[in-house]
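Before I ask anything, let me first share the structure, which is written out below as structure tokens.
One chain of protein is taken out of this complex; the other chains stay put.
Right after this comes chain A.
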Amino acid sequence: MSTDTRTQDPDGHGAPVGRRLLLGTVAAGAAALVAAPVLRRGLEAGLGAAADRDPTGLTGLLPNGGGFRYYSVAASVPERGPADYRLRVDGLVERPMTYDLAALRGMPQTRVVRDVQCVTGWRVPGTSFEGVPVMRLLDAAGVRPEGRAIRFTCFDGTYTESLTLPQARRDDVMVALSMQDRPLEHGHGGPARLYVAPMYFYKSAKWLSGITVTREAEPGYWEELGYDVDAWVGRSNGRDDAPTV
């Protein structure tokens, strides 16, 4: 370039590339939105394979890179263990009961292996949960005739969930004590969480501390904020995921 270019101002002249790039970016975003189902399947296959051979764990940080994501609605969640964990069963029952971890572990356990599906989209295939069916705890306490629903409370002090009595009596609804054949860690809702196999994972309340029999299903934490109370995977919340059960 000769120094003569300085004599005339080149700024503000030429093709409107900026506008084209801006509109192109928006168009690409819209196209990706439409093509998302196809793109997502492709990426998940690729990332899943990469994650299997990834010693750094970095692929876990990528969107939909597989695995669980940590969601907590509380500011901080206390850790509880064998010494101070308690599960209370009360409400419309004949005999309110309190269990500690040893008591729960001493009961007959059931094992369920299903996909975990979050309502935000992530899915973890073939995850095993082991614990005490809620049905067994309800039977031990004796549900009174007017009790038709369950309210679940948590020792994070904030989260709540609910199920109807028939839902809670399914054999794939349990107080889970272990996941993937390891004792449930704090980050996954340990030492004990609710596990509701056929429903979106927000139903599976972490850090479970209370099972209260009520007259009617009371909407839980996210349900007050618009999520469906009957959260069957693939048949609620406007989603069409493959059912987990």
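In this section, a contact is a pair of C-beta atoms (placed from the backbone, for glycine too) under 8 Å apart; a residue touches a chain by one contact, two chains touch by 3 or more; residues count from 1.
Keep in mind that, in the parts below, contacts and distances are computed from a predicted model.
J.: As a check of understanding, state which of "Fe-S cluster assembly protein SufB", "Formate dehydrogenase-O subunit gamma", "Phosphate import ATP-binding protein PstB 2" or "histidine kinase" is the UniProt name of the chain not shown.
T.: "Formate dehydrogenase-O subunit gamma"
J.: Against the chain that's been left off, what residues of chain A make contact? List them.
T.: Within chain A, the residues touching the omitted chain are 1, 5-6, 9-26, 28-30, 32-37, 39-40, 60-64, 69-77, 120-121, 187, 225-226, 237-240.
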